[in-house]
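A single protein chain has been removed from this complex, and every other one stays in its place.
Right, chain A next:
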Amino acid sequence: MVRGRIRARLRRSHLYTFSCMRPAPSVTEGPNPVQGAGFSRTVFCNQSLLHKKKPFKYSSNSISTTKYNPLTFFPKALFEQFRRVANLYFLLAALLSLTPVSPFTPVSMIAPLAFVVGLSMAKEALEDWRRFLQDMKINLRKVKVHVGDGVFRYRAWRKVQVGDVIKVEKDQFFPADLLLLSSSYEDGICYVETMNLDGETNLKVKRSLEVTLPLEDDGTFKDFTGKIQCEDPNPNLYTFVGNLEYDRQVYPLDPMQILLRDSKLRNTTYVYGVVVFTGHDSKVMQNSTNSPSKRSRVEQKMDYIIYLLFTLLVVISLVSSIGFAFKTKNDMPDMWYLRPDDDTDDMYNPKKSAVSGLIHLVTALILYGYLIPISLYVSIEVVKVLQASFINKDIHMYDEETGNTANARTSNLNEELGQVDTILSDKTGTLTCNQMDFLKCSIAGISYGTRASEVELAAAKQMAMDLGEQADDFSNFPMHKDKKASEIELETVVTTNNDRRTAIKGFSFEDTRLMNGNWMKEPNNDVLLMFFRVLSVCQTAIPELNEETGTYTYEAESPDEGAFLVAAREFGFEFYKRTQSSVIVREKYNSSGKPVEREYKILNVLDFTSKRKRMSVIVQDEDGQILVFAKGADSIMFERLAKNGRVYEEATTKHLNEYGENGLRTLALVFKKLEESEYSAWNNEFQKAKTSIGADRDVMLEQASDMMEKDFILLGATAVEDKLQSGVPQCIDKLAQAGLKIWVLTGDKMETAINIGYSCSLLRQGMKQICISATNSDALAQESKEAVKENILNQITNGSQMVKLEKDPHAAFALIIDGKTLTYALEDDMKHVFLGLAVDCASVICCRVSPRQKALVTRLVKEGTGRITLAIGDGANDVGMIQEADIGVGISGVEGMQAVMASDFSISQFRFLERLLVVHGHWCYKRIAQMICYFFYKNIAFGLTLFYFEAYTGFSGQSMYDDLYMLSFNVILTSLPVISLGVFEQDVSSEVCLQFPALYQQGAKNLFFDWRRILGWIGNGVYASLIIFFLNILILYHQAFRVGGETADMTVMGTTMFTCIIWVVNSQIALTMSHFTWIQHVLVWSSIGMWYLLLLLYGLASPSYSGNAHKLLIEALAPAPIFWASSLLVTVTCNLPYFAHISYQRCFNPMDHHIIQEIKYYKKDVEDQHMWTRERSKARQETKIGFTARVDAKIRHLRGRLQKKHSSMGGTQNTVPAL
């Protein structure tokens, strides 16, 4: 605590030179003009009572993200349910069933509908309840609120009101948008982590107004009052306009003073703030959009099938009703037994045949309703919930560290997972852990660090494998030995890295030459010494003593810097103290042998900005020597070397390229010595620039620092690995092999993004990068918008031209675009050109994009390509994108829950995405597609028999089947097998799915739910219905159907026919399934058994229920061989074409999964390992990104070299080449 206090008392302004410099006194600027529309908000600070009534009553701080509330649930949820056409139809049918028009009893219509709708609504309710609980958890968080007389008490978030003064403590979230009054630091600075807003993990500095600085402890708020006039609630995160009226003075406010809800206070003990925007008024909530309810493409297509069936329904109903009208008009007067003379009933009135016909239309619409599978929606929902529970329970997607499993938050989109075309991924926290590891360095032209990066590692493994495979090709090749050698070399790389420890966070360096003070024995130890000094001094971090271990950890602005300091510490240069104007480093290894503490007086800090790409500190060491230490991007630093400082340039450049290729982030380290006089001359310049006021201040500062940052002497370079989350490159590789496109959308700067692109193999050396960026920010301000646009358009068209002209099939392009440019590129007239280019590129990286742009890009891809997009992210800044994409995936467990809350699926690591898509997505897609097709098939097979029968009944609307049969058809007799198909079916096992990512393309290409297949199934249904009906009619014609001489009446005929239907549809599904477990067997065969049981029980019931079906089975049907014979005949005949079709397909046109099934079945993979691995490698899609592609490129490269060597050697075959 004491230490914290000291730190808090540091005059931080010294450290932060540019960004934190207090702007020129605000008095000169005057208050912001905040009158008029859009600026109506008035906040009375510390007088929240005034906000209890109009006109200053603002929304409360409780938030609600639920769709319904108890009152609106029923109407709204019902409305949602009946937005589905089929449900609406069934509702109408159910209502009509209450009238005599209906051919069925009301119960048989209403019961299934109530069941279906009830189940769906229960699911909705459950989901909303979960959302409500989540909201409550947030609303009930506690924060200290000023309750008067300088007393602060804990209060729930939802009770916080506009005008309240709030004290937020370290590592707490801000409960609302606050105006920062003062902090534990003397100059009113506080550090804020805005991870949840923009995904950036580095800390942002917020600064209070000078006038409010004295309000620094609880007591001072006793009499504090003030009035804030500011803008109305809006979603813009980076602007704020307002004035604070305090002590009869008006002070302008800007975003610097605003602490946004959902950001977190860091490195600051406490802050005081006044609540400005609460609850849904807060900027973050304004930013959140209502999560749209998503429907999968398969379901959308299903709607079309339903429309198709509706059309069919209407057509056959029309046919029936017209037939009925004619029959009634022409024939019925003669049918005396129908009493046509009785004209009390319009339904059968030959004199008003048109009216009868119309009424009959309604009847027919209800009668043939069986064409539309009522249980389809509910079955799909049940299946999806079960599928989701499989996803949730998949042990392979269980993260041991966090204990989180994958979670399908909505089950609507399971099958969509199998059809994804483009993945849009966030970077920080999704691909990377945002943790840097110091891995290698190049000092004085010598590369240190023996550990391989992840990229190297995987490349080595892959190459070892591939080379092994190519052994045959190489066997008669003179390079044989060379190959062996390289293999051995690769193996050593692999083995040394197997025991990779992560003992020290941020430090994975391993090289005995530098560790434990051994560097002193190296030849260039003076350069090494200087290198380490730069490492430990050129920074802006704050050391923190870990009391338990006694070591120091560092709170750095960027994780790179943290890694450097940790590295310096491990090398023996421990930075342990920062005072107001100096940095103290303990040098453990010294020529004297004892640790020495060195203090560097910090004279100036020239900050790191993305534009400058470098940072320098000017220090004075204990000997009075003035030194400039600098680090920066190599491209920038190499320009700024002195003539005598380029000794190691060549070697270092080579190393830098190597590091870059291996996916490491590199920085060059340089220094120079300065004369006292030189420095003071420059410092005068600099101070002048610093104190100048006006627009050109920045330019002057820039020039001043430019003057200083030149003539450096190169020391070396560092290579830091941006630690990817485990398995990310492999996962990306697999996904790329599965034919998926991967876009990275990141808030990070371009260089970082590109680096990550390298380390996760989205980019590689030799890939042509098309960088599109607005020329620069200054020009942007000056040039007109049109000119900038023109410029960007040119860049895009050039890029496309380049792609088009490329001849080499292996050439790959990467598109890199930054946020500013994207604003233009996303405008209506340009976005299609941009998209066209982006689609042609193997990988696309968008950097510096705002959350809104992420969503826009997602929308562009979704709508522009018409393919299915998946967005994956972890932070609140990804919410827009997650909601916009067809499928949103949230990474849970690291930071915040917003992304997860908005997502459709949540997983705890990026690498689980592979399994989620390639295994579950693939399965779910096939399952649902087959299930829907089958559903339509069975209902058509059943529904059409009703229609054919009509032709025999004078279109009167009589059904041949008992109501009970009809009722139970969809619910009991055919539902379970199809559900088991939807839940358990798998064409190939999960391992095979992972080994053959190419199988995923079956989903992305929609092979199983295209119209051909759907129509095929519908045709099959029509065929089955014809066969079932006419075979039965002909078999049970007018003759006796059994030995006792009885003829078949309607019940016998109907029941026999229905038995055939049950057999046919259930054997059909048995044929469809490829994965049989006992569950499927039990369900399919028990469904058939169930029918006989049902018939038996129904027959045993009193005749007042069963009517003509009384004792039907025992007495009439079971003893009649013809009953069984017709079942057998019809079943076989109906399934014959399908059987022939699949046999034909298997024989001549097998699909991938068929072959793999066969290979597996015959255990060929075990017998013929070689073939199996070869096929596996061939199965990879031709990809241009990912490891494999990178390795392929490398192999091509090597081969090219070998070829050259080979030819140059000419006939000297017997000489063993030394390589």
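Criterion: contacts are C-beta pairs under 8 Å (C-beta built on N, C-alpha and C of every residue); 3 or more make two chains touch, one makes a residue touch a chain; residues count from 1.
Criterion: contacts and distances are computed from a predicted model.
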| item | value |
| --- | --- |
| Among "WD repeat-containing protein 55 homolog", "Exosome component 7", "ALA-interacting subunit" or "DDB1- and CUL4-associated factor 13", UniProt-listed name of the chain not shown | "ALA-interacting subunit" |
| From A:Arg141, A:Arg266, A:Lys294 or A:Arg1042, residue that would touch the chain that is not displayed | A:Arg1042 |
| Chain A residues touching the omitted chain (full complex) | 103, 331, 334-339, 341-342, 344-345, 347-348, 739, 949, 952-954, 956-958, 960, 998, 1001, 1005, 1031, 1033-1054, 1102-1104, 1107-1108, 1110-1111, 1115-1116, 1120-1122, 1125-1126, 1128-1129, 1132-1133, 1136, 1140, 1143, 1147-1148, 1150-1152, 1155-1156, 1158-1159, 1161-1162, 1164, 1171, 1174-1175, 1178-1179, 1181-1182 |
